[in-house]
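I have placed the structure first, in the form of structure tokens, so that the comments after it can refer back to it.
Heads up, one of the protein chains got dropped from this complex, but the rest are sitting where they should.
In order of appearance the chains are A, B and C, and numbering begins at 1 in each one.
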Amino acid sequence: MKLESGGFTADVQLDGDTAVIDGRSVAFRVTRQNGEIVEVEIQGRIFPVRVVREGRRAAQVWCAGRGREVREASASARAREAGGDLLAPMPGVVRRVDVKAGAPVTRGQVLMVLEAMKMEHAIRAPHDGVVSKVAYGEGDLVEAGAPLVEIT
Amino acid sequence: MKLESGGFTADVQLDGDTAVIDGRSVAFRVTRQNGEIVEVEIQGRIFPVRVVREGRRAAQVWCAGRGREVREASASARAREAGGDLLAPMPGVVRRVDVKAGAPVTRGQVLMVLEAMKMEHAIRAPHDGVVSKVAYGEGDLVEAGAPLVEIT
Amino acid sequence: MIPSLLIANRGEIAVRVARTAREMGIEPVGVYAESDADSYHVRQMSRAFSLGQGPALETYLSVPKLIEAAKVAGVRAVHPGYGFLSESAAFARAVKELGLFWIGPPPEAIEEMGDKLAARRRMKEAGIPVVPGSDESAADDEALARKAAEIGVPLLVKASAGGGGKGMSRVDRLEDLPEALAEARRIAQVAFGSDRVYLERYLDKPRHIEFQVFGDRFGSVVHLFERECSVQRRHQKILEETPSAALDPRLREAMGRAAAEAARAVGYVGAGTVEFLLDERRNFYFLEMNTRLQVEHPITEETLGLDLVRSQIQIALGEALPAAWRGGKLAPQGHAIELRLNAEDPVSFLPRSGRLRLFEPPFGPGIRVDAGVESGSAVSVEYDPLLAKLIVLAPDRRAAIERARRALAEWVILGVETNLPLLQRVLESRPFVSGRYATDLVEQLAPAAAEPVPDAVWIAGALALSAPVAEGEIPRKPEPWDEASGWRAGA
Partner (left out) sequence: MIPSLLIANRGEIAVRVARTAREMGIEPVGVYAESDADSYHVRQMSRAFSLGQGPALETYLSVPKLIEAAKVAGVRAVHPGYGFLSESAAFARAVKELGLFWIGPPPEAIEEMGDKLAARRRMKEAGIPVVPGSDESAADDEALARKAAEIGVPLLVKASAGGGGKGMSRVDRLEDLPEALAEARRIAQVAFGSDRVYLERYLDKPRHIEFQVFGDRFGSVVHLFERECSVQRRHQKILEETPSAALDPRLREAMGRAAAEAARAVGYVGAGTVEFLLDERRNFYFLEMNTRLQVEHPITEETLGLDLVRSQIQIALGEALPAAWRGGKLAPQGHAIELRLNAEDPVSFLPRSGRLRLFEPPFGPGIRVDAGVESGSAVSVEYDPLLAKLIVLAPDRRAAIERARRALAEWVILGVETNLPLLQRVLESRPFVSGRYATDLVEQLAPAAAEPVPDAVWIAGALALSAPVAEGEIPRKPEPWDEASGWRAGA
């Protein structure tokens, strides 16, 4: 199974009691309490954790003051991940669209402006390229994480 | 269904949206949040509550700084309730048994001494009567709530 | 004492005011927008009234609806919290006209300080230094452009009716002024109902230091020492501390005196805050006065051992300032820091929404948490992103920083992204630890250090879910996963 979270993706297999991650065996112990995972021990270091399930294919994991979602990587998820800055960073309304499909763009150029709660946020090109798709028009409502523009 | 808790027992029936308690209709609203009961409103007064299930026939209910177990009254439970002071008040070891079946006892007389964690607790007769049963002997382990002595 | 109090707000401040009300034997009565009906603050009230459907403008910002709620509830007083209508003279007047106690300053003082341009003039007249900038004579874009040339860049465009950094923007080149003015006017119109703006010289790396003030009906005005508010992101505070490392006793006294003077100049009654900028040469300038309780009021409460909401209510009901305050007997004890936990991306500061799956705040010595949410709460982008405030108190600044770090590390939050990692980075940063920092601290922060948690921890946590333990079964022992070699996933 391929897992992904924030900065990394890893191939993970459970082989009996051993976890093989990206082809390497990993030594860790998991301590449960009342059926809930409360500690992970790796190389003798103990990390208190909290875990809650998020749907069927993901979990939210807390450790040392931060939370992360760890999910099964699907092809579509990986594709969206690659889109990077072009996902809607927040739910909001499209205030302005500055580019059309086929337009060449340079890194940093404003492609679209989103507004939510009186805050505006410019969607900028993460790299040079050509716009292959503009998914929303002015006045459209978008959900957080929705792909807005595709650049190839 | 007969419910009991602490000081009271009540006959409760759900008739559609109306609860009939001891033959009287009761006006209350229940507010839920994330599927959990969080408020009960009675006669315009709002009581914040928390409820957790305790097995299949009981619930623990918190309100205004105290918790109570509310359970379906069964015949045996009612019988135990009637036993009053003669239930073990804590898990422990029987240190001493002072009476035998058939012995007449007077209110306040010590029947048995329990010990737990260096604390001793005398089990006393709640009323005058005759001992009909002594359920444990010296050195026996008892659970909290176990009937120790019966007096008729 | 009054029997009940309407709290015309939501979130952590509504809960905080309700707590003090309960302690005083006053029934806290709440309000809520329908989309907020399930919110934590609603359940902290004895009763709560719906303000109907709609955005804030039609609910928490609707004077008629709140007045109606106050009437129906039969309360004797209204506390506005901060934000929303807390600095609305119209709301204050409507409450007073209903014969209720308004837990806030006189409407006239709100108006005088609410118009930032008028306030600047008033302060100048009272002999209090203000940041050089435009005055009421420069109203249209043309006049402002002339004034801008005179002030020089960089400069700030600010909403005259605004506050809290909303609608403020920096202009680095004079040719950008027209666009900045247009943008500021648009935001100001939406947020404050007025498009008047003004200009101020942009001070390089100022410190943002404010003084808590309190006045009573008998003409007494005192200050309750300072709060250092220079840790900001996008002109909004995320961490405050007291005392400020930038002040010595002499400067503290001079600024405190100016703060009390500013409040006195407008006949101030109740709790207010006078904000100053302090430049690198230790000149201070009046910035604005907030005529309400401040988000960061708890750090003052902690070092002085006070309950400012209790004092607000007492003074609104006609009591005099306590003799100890007037006698200059107050002495702050220890060091307090407040950290604002926002539902937002810790890097881009964009608001985040979702449902808090777990929300377990820290506990123990020197820890206070004022939260507006709990496990299970829904967080929307409709309102301010502030979820909760952590306030730490310790014997000295260093211990307070260490305590804050410990507390943040304990805080379990799952389900909604927060700025907690940013707060951690601030607490670890050299400028903050040294005490020598200014409002540019957050921009200057070094990028996050290498993740201290091996990726394998995250994977292990998630994996373990795929082998769930049967309900009721409680394994007492760690489960060894038998190979014992180290591993760190590539990023």
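Throughout what follows, a contact is a pair of C-beta atoms (placed from the backbone, for glycine too) under 8 Å apart; a residue touches a chain by one contact, two chains touch by 3 or more.
Nothing here was measured: the structure is a model prediction, and the numbers come from that model.
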**Fill in**
Output for the hidden chain's shown neighbours is A, B, C
**Message:** Can you say which of C:Pro3, C:Gly193, C:Gly305 or C:Gly318 touches the chain missing from this structure?
**Reply:** C:Gly305
**Asked** Which residue among C:Glu87, C:Glu112, C:Glu241 or C:Asp370 touches the omitted chain?
**Response** C:Asp370
**Asked** Of the residues in chain B, which ones touch the absent chain?
**Response** 3, 5, 7-8, 10, 12, 14, 16-19, 21-22, 24-35, 37, 39-43, 47, 49-54, 58-68, 70, 89-92, 116-119, 121, 144
**Touching residues (missing chain, whole complex) on chain A** = 33-34, 36, 38-39, 46, 48
**Message:** Touching residues of chain C against the unshown chain: what are they?
**Reply:** 15-16, 19-20, 22-25, 34, 37-38, 298, 301, 304-307, 309-310, 331, 333-334, 361, 363-371, 393-395, 399, 402-403, 405-406, 409, 474, 476-477
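Here is the rule we use: only the chains that are shown with their structure count from here on.
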**Message:** Let me spell it out: compute each chain's centre from its C-alpha atoms, then which one is farthest from chain C's centre?
**Reply:** B
**Item:** Between chain A and chain C, centroid-to-centroid distance (C-alpha), Å
**Value:** 30
**Where chain A and chain B are represented by their mean Cα positions, the distance between them in whole Å** = 52
**Asked** In angstrom, rounded to a whole number, how far apart do the mean CA points of chain B and chain C lie?
**Response** 49
**Request:** At least two other chains touched by the same residue of chain C: list those residues.
**Result:** none
**Message:** Using the touch definition from the top, which residues of chain B touch two or more other chains?
**Reply:** none
